[in-house]
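Step one of this worksheet: look at the structure below.
Only one protein chain is missing from this complex, and each of the others stays in its spot.
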Amino acid sequence: MEILVCIKQVPDDAAEIRLKADGTPDLDGVAQVVNAFDTYALEMATRLKEAVGGEITVISVGGESARDALKTCLAVGAQHAFLLTDPAFEGSDSLGKARILATAKAKLEEKSGKPFDLIFCGLEATDKATGQTGAQLAELLNLPLITNLTDISYENGTVTAKQETDFGYNLIDSAAPCVVTVNTPAYAPRYPTIKSKLAAKKMPIDPISLADLGEDAGKVGKQAALTRTVRFAEPPQKVAGVKIKEETCEDSARRAVAMMVEAKAL
Amino acid sequence: MAYIISEEGQELLGAVKEFCEKEVKEQCKEYDKTGEWPKEIYDKAIEMQLHMLEVPEEYGGMGLDRVSVAALIEQMAIADSGFATTISASGLGMKPVLIGGTEEQKQRACDLIVDGGFAAFCLTEPGAGSDASAGKTTAVRDGDSYILNGRKCFITNGAVSSFYCVTAMTDKSAGTKGISMFYIEKDTPGLSTGHEEDKMGIRTSNTCDVVLEDCRIPASNLIGAEGQGFSIAMKTLDQARAWMGCIATGIAQRGMEEAIAYGKERIQFGKPVLKNQALQFKIADMAIKIETARQMVAHALTLMDLGLPYSKESAIAKCYASDIAMEVASEAIQMFGGYGYSREYPVEKLLRDAKIFQIFEGTNEIQRIVVANNTIGRF
Partner (left out) sequence: MEQNQTQNVLAYVETAGGKPVNVGLELLTLARTIADAAEQKVTAVLIGSGLDEAAQRVAALGADKVVVVDDPAYTAFSMDEYTGVLEQLVKDENPAVFLMGNTPQGKGIVPRLAARFQSGCVADVTAVSIEDGALHWITPRFGGTVLAEEVIENSAVQFATVRTGAFSKPETAQNTAPAEKKAVSVPADSIRTQIREAVKELTESVNLEDADVIVSGGRGMGSAENFKLVEELAALLGGVVGATRPAIEDGWVSRAHQVGQSGKIVAPKLYIACGISGATQHVSGMSSSGFVVAINKDEDAAIFDVANVGIIGDAVKVIPAMIEEIRKAKAEA
């Protein structure tokens, strides 16, 4: 099975990000990591690969720093990695990114002669949380889409996805090839082993540019973006309320419940 | 990073740090209370291959330089020094084989580690601590076998190891020259583990008695020749000491990090307490000590990598790093004030953890003897 996993490098979502004096997000000193949902996607893909055989290719649109994110993926299950990088890609919106990924997929298939059976994306990226790229990639590739997966299996050309619902879960079938977006599965992404980490360091990560893709410069990047951020703001700080620390839990509870009644919260 | 490490080491550092932050640090707080050996954490560490950092490349290891390994071990120690001790003691248990063993013994021992095992080094006995020649454990040749009898105590990884390197008297009349070193795998009849220590610190490491009762092993399990055991044990400890210095440095580093974080947040007299120069100087003194200890560890390990003599440097590293770990942990508690003395906060554990590093693998008094002998020379 040939699997493609699309990943994004994002600022560490454990960091609390504020604005700089110039009104843009202050990312200085914030570690760049693989988007958490993408790590779940890669783990799910890796488990599937281990079950049915095959190879995993990871791709990412980004600058040189995204190379580290791809290297991380090579240490935990991926066999090949390509960095989609070009000044012309900068400022792409989700549809633009989906277009770059879609074209890259076709190029990689053309080069290897092996079509991808499954394309994994994270449900959303933790920085912008739009969750659009995976769905739009499916549209541009004209492939079936299953969103919000927590597990996957594959048999005789049919992908079966587990999708959680308010009552339990759905099992959804689709013919391969298809695009899936991954939510948090029941299992955590694996850690690299010392050896896989050292091996990943030596694996090639070839760059792919706009020219390599043969894509029209007018269709990607800033000038093609349909959404534009005008400015950033910080949300009004919620004023912290009253802290209660009475002698006993009972006294604390009594005061708290009285305040809840007073605020008509009960 | 204060260690100057290889590109490979650099690559690994982030992954090991992340693992320790997410899987070790918080979890070990609880295990410190219960004293339970956290098997699931060690299983994860083994899966990540953290337990085999010291296995030589030719026997299936990674071939990392020692200073890079030290940077990784220090990360583990920052998270929990008991955890780091288990990992490092496994390296210790393997060393007698690597120092004095045959090709076959080396391959066998390393295979067991690579397959997910730990190792233990068994020298200390109830009546033989610093004075190894007072050991009562015996090994008697019987045809193609040796039969061992005796009791080893304070054995790190005693109950969790795949193999043991054990010293025993083959010639009681010869003193230290009568000590031999043996390789014994777990599940060998006659080998059992006894009393488990309920320790003051490093409570996530296992420490227990290892008991030998008519334990029969093939004669081929002798490491080196009869009578070489003491020399192999001393070489083992010479190397291992630098690693203990490394873990002690990690404890101190953690203490300083906690003190800085707390000092920035704790407001007294309307400002963070760390705005007081008196406390800033405490941090400066911690940094001076920690950095000095770390570079001494690195120096001793570099000498080892280069094949140069390292006894004195290794002893200095262990002795100094463990002394300053106690000082830094104590000062960190001081900076936390009353909270520092509370088990709810992370620093009192550091003092309990640090103490053993002044004691095991040669007390700091023994270290000073080693340093003195190496410095003064014969006269």
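A and B are the chain letters, set down in written order, and residue numbers restart from 1 in every chain.
Assume a contact is a pair of C-beta atoms (placed from the backbone, for glycine too) under 8 Å apart; a residue touches a chain by one contact, two chains touch by 3 or more.
Here the structure is a predicted model, which means the values were calculated and not measured.
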item	value
Per the touch definition above, residue among A:9, A:57, A:72 or A:148 touching the missing chain	A:148
Residue numbers in subunit A that touch the chain omitted from display	11, 13-14, 16-19, 25, 36-37, 93-95, 98, 123-124, 126-133, 135-136, 138-140, 144-148, 150, 160, 164-175, 178, 181, 183-184, 186, 188, 225-235, 238, 240-245, 249-250, 252-254, 256-257, 259-261, 263, 265-266
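To be clear about the criterion, only the chains that are shown with their structure count from here on.
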item	value
Contact footprint of subunit A on subunit B as seen in their complex	7-8, 11-12, 15, 18-19, 44, 47-50, 52-53, 62
Footprint of subunit B on subunit A - complex, ascending	75, 190-195, 197-198, 201
